[in-house]
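Other chains dropped; remaining ones untouched in position.
By written order: A, B and C. Residues from 1 in each chain.
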Amino acid sequence: MTGGLGRIGVVTFPGSLDDSDARRAVRLAGGEPVELWHRDADLRQVDAVVLPGGFSYGDYLRCGAIARFSPVMEPLLEQARGGMPVLGICNGFQVLCESHLLPGALTRNDHLHFVCRDQRLRVERTDTAWTSDYGQGQEITVPLKNGEGGYVADERTLDSLEAEGRVVFRYVGGNPNGSRRDIAGISNEAGNVVGLMPHPEHAVETLTGPTTDGLGFFTSVLKRLVTA
Amino acid sequence: MTPSTQSEPRTAPAPRTALDTVKHAAGTPGADQPWAELGLKQDEYERIREILGRRPTGAELAMYSVMWSEHCSYKSSKVHLKQFGEKAPGQPENTAMLVGIGENAGVVDIGQDYAVTFKVESHNHPSYVEPYQGAATGIGGIVRDILAMGARPVAVMDPLRFGAADHPDTRRVLPGVVAGIGGYGNCLGLPNIGGEVVFDDCYQGNPLVNALCVGVMKHEDIHLAQASGTGNKVILYGARTGGDGIGGVSVLASETFEEEGPAKRPAVQVGDPFQEKLLIECTLEIFREKLVAGIQDLGGAGLSCATSELASAGSGGMRVELDTVPLRDSSLSPEEILMSESQERMCAVVEPGKVDRFLEICEKWDVIATVIGEVTEGERLEIYWHGEQIVDVPPRTVAHEGPVYHRPYERPSWQDALQADDAAALPRPGTGEELRAATLALLSSPNQAAKSWITDQYDRYVLGNTVLAQPEDGGMIRVDEETGLGVALATDGNGRYAKLDPYAGAQLALAESYRNVAATGARPLAVTDCLNFGSPEDPSAMWQFAEACRGLADACRELGTPVTGGNVSLYNQTGDTAIHPTPVVGVLGVIDDVSRRTPVAFAEQGQLLYLLGDTREELGGSAWSQVAHGHLGGLPPAVDLDRERLLAEILIAASRDGMIDAAHDLSDGGLIQALAESCLKGGNGARVVVPDGLSPFVFLFSESQGRALVAVPRSEEVRFNDMCGARGLPVARIGVVDGDEIEIQGQFGVSLRELREAHEGTLPALFAGDAERAGA
Amino acid sequence: MARVVVDVMLKPEILDPQGQAVQRALPRLGFEGIADVRQGKRFELDVAEPVTDEALARIRELAETFLANTVIEHYTVRVEEAEGAEGAGAGAAA
């Protein structure tokens, strides 16, 4: 731990569920979690933001489609484009895609069921704001739980994601939802915005998670904030 | 901007003609009233007239009819339920029960200033009619009960019973029920930490969907459902009121399907878990600011229930302006508004000075809130419709002084023959090969197979406090992150045992649930129960019910675990055929440090396997007799509550002192079932020796109670043996965790791979790949 | 190849949380004047042969027993003539 704590905001939308878990993960990683409310017009000087999992607005219409229009998203989009680290987990990933901060979309799991399981992932890229504490190709296990986690995009987009090294995580040991090319998570071009379906914030304590493999997300970003 | 919560109320239209006011009712004593259609009996109707000194208005009749239904009034079960409070009152020497039977849910002290509230309820009939929504709203309803006590709901469980696994209608009902429980619970952000899935022909036309919720609060946060303080405002908040499930309480829960026929399907309620999530957060914020004097959730019987129960429990009366209720459908009549079972609504009593802040918090959460009335000085519940009085009743007569029946009951004529049909006479596997085949048949049978196809559809991680979740003996939730204080919960109920002997069956349900909680390392504290039975008008079913209540109450006294609340579901039958009597018992336990929990998995090779307790030849009602012979007869395993208590003490002490690394209680399927589950979960095999004097078959398949299988690290063997010896619990070292197969020495071996395929393949093969209903 | 469209909507008396969520979001997006939103399902069935009365009757049966849950939903079945022929429709940009 270093002197100044990194202030990491966690947005609560109506229907967010994993916001308290994301705050706990930030805390356990040594950061200072800051609660952000969907109606906030500014980001309260946080250094990074997590859009947590859940069912914002009940996932009605499409997952993340309504949350995208929340007041807090305006400053968030602006600062994300300016380089602020943003992590979208599950529903947060869906919000990022709906806001076009990340390409593609998430669709109904191919087997049509909600699935909750411990999922193995391969870290495909370690120079993003959220993955620098992992090794290239490292396999981690974190919980996965969603009903609409199938990542889709047109072939051209998929090809360019691959070519630019923007596929950050891939499913290993079985594709749980029909995601194209086993994609579990992606980043924007600059690597400061990352979205993924599985839940690193549920793998930060041996007592409650399958592993503590998820902590690296939060330690990565905190290191980056210190050195930045 | 978000829509304002208090403006734009779509309230009711001006009165139409022929409003049945109190005045009108007084002047037209001879008017014809549809009391029979509403499910009231002649004498009940007469009693209402007597109470009121006139004929009831339409609105009053609606209220009495729903509140006096079996579902709301417990008129057939009350006289039997009384024993729970009498035999095991829960104070002071036992559990510190802070709130007992009679409130929305019981509350138990777990120390460190924390209190826990938990309750199980049924949503059986609605789930048969519309599996997805029926099950979903079952979760929604029980969660609101827990919320209304002042607690934050922290987990749910779902004890389920279905018809035959391969019956086409089960393929309609099960996937819908599971999707509904998951759809609602997942969206609410409540981890599902356990439950049951049982298949039996007897549930074919009448599946059981029970739902349990547990909540946590500080002592000072306990809230009660009562309206006190003259001038206090009555606020209805949450969803708008629509035409959902009107009369659902009496029609859905109290009549059999046969009488209704499939054509006259009642309106079902549709749940909105998002709305409920907002309701939870909003209500908890309201509690934090201490803004409510009394609170009640709206469930069965809707506003009729909430207003009459609040007023009945309080000190004054209540006056409600029914036309201020925000509606989804402006054509609803006052009777319908009173009976509507629209989901996701709550009713609070608030001091006038706190109303503004209350409404502000509702607005913050986009929750519609409306002052619909106030607490009055008198002792009447008065309801007005556009200024005209349509209800004027003593609220106690609606909510708490409904009819009480002493229904006749009688031991069924077939009971003796059933018990005489001893399972000991059934042909048994003899050779190692036959035992191996019986093992695979058992573990792949739908009842004994892995349930992960179902439970993987439930979020068990959300909230980040799940220490144990299915498949484990009990679910465990961390309550305090600093101290590690936690609670464990299990639900059990074996309808086959209860059919053979309902008194013992209810005790066995409690014993198993108690044992499961102890196996996790937690100390069992208190009980909730859902009593699912046939028609109380059938003396045989009523006898089963009476026996089960007596058995459960006696066992609660002996184990020192009071019943804190629960639910009765009667009329579970198809035509004249009742389901097996199915008492589902939930036990709550407390553990001081959740890092001491004991899981079921055999995680380390080389650890020693000990079988605790006595194994006798007990096969009546066993899983083996069902799988191998489709047989149900004889007597269930013997109940020995002293033994259960001793076993629990050993399991808890061993967990606290780090003497065991894994424990699995033995129940249906016997030793072989527990052994296979612990091996599969841990990914390690075992070598097991049959003790002298026991036939391998009895050793593996008998269902004697009061037993558990534990894995002891070698370094702890002496200490563990000494402890068991000192306390007088028989233990036998039966083997060791080893290799990647289960080997019963001298009999057979089976690889974990083959076992896993058998155990885990069954449910997916039955249910995966089905398009339930299109697009559900 | 003919196309039969089955529209399935919640019955008017049944709560439609999805439609409600959409409606409540509209003012925030700057849309006024929409009094009610209901959300339902649309099934497009591509039928190999010409749609005879008998075929249509069978599809109606399919809608009744499978596509719709008539406890809470109602449905309409219709043959769609030429694609895009019906009114103000506009396919979105690719």
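Please note the rule applied: a contact is a pair of C-beta atoms (placed from the backbone, for glycine too) under 8 Å apart; a residue touches a chain by one contact, two chains touch by 3 or more.
Since this is a predicted model, take the numbers as computed values, not measurements.
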{"item": "Subunit stoichiometry in the structure file as a whole", "value": "A x1, B x1, C x2"}
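In the analysis below, only the chains that are shown with their structure count from here on.
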{"item": "Touch-based graph of the chains, sorted into line, ring, star, complete or other", "value": "complete"}
{"item": "Pair of chains joined by more contacts [C-beta pairs], A-B or B-C", "value": "A-B"}
{"item": "Intercentroid distance (Cα basis), chain B paired with chain A, Å", "value": "36"}
{"item": "Sequence positions of chain B contacting 2 or more other chains", "value": "2, 272, 274-275, 366"}
{"item": "Touching two or more other chains - residues of chain A", "value": "57-58, 60"}
{"item": "Footprint of chain A on chain C - complex, ascending", "value": "17-18, 20-22, 25, 28-29, 39"}
{"item": "Of all residues in chain B, those that touch chain A in their complex", "value": "2, 179, 182-183, 186-189, 272-275, 277-278, 365-366, 456-467, 478, 481, 594-595, 768-769, 771"}
{"item": "Of chain B, residues touching chain C in the complex", "value": "1-3, 129-130, 133, 239, 242-244, 265, 267-270, 272, 274-275, 328-329, 342-343, 366, 773-776"}
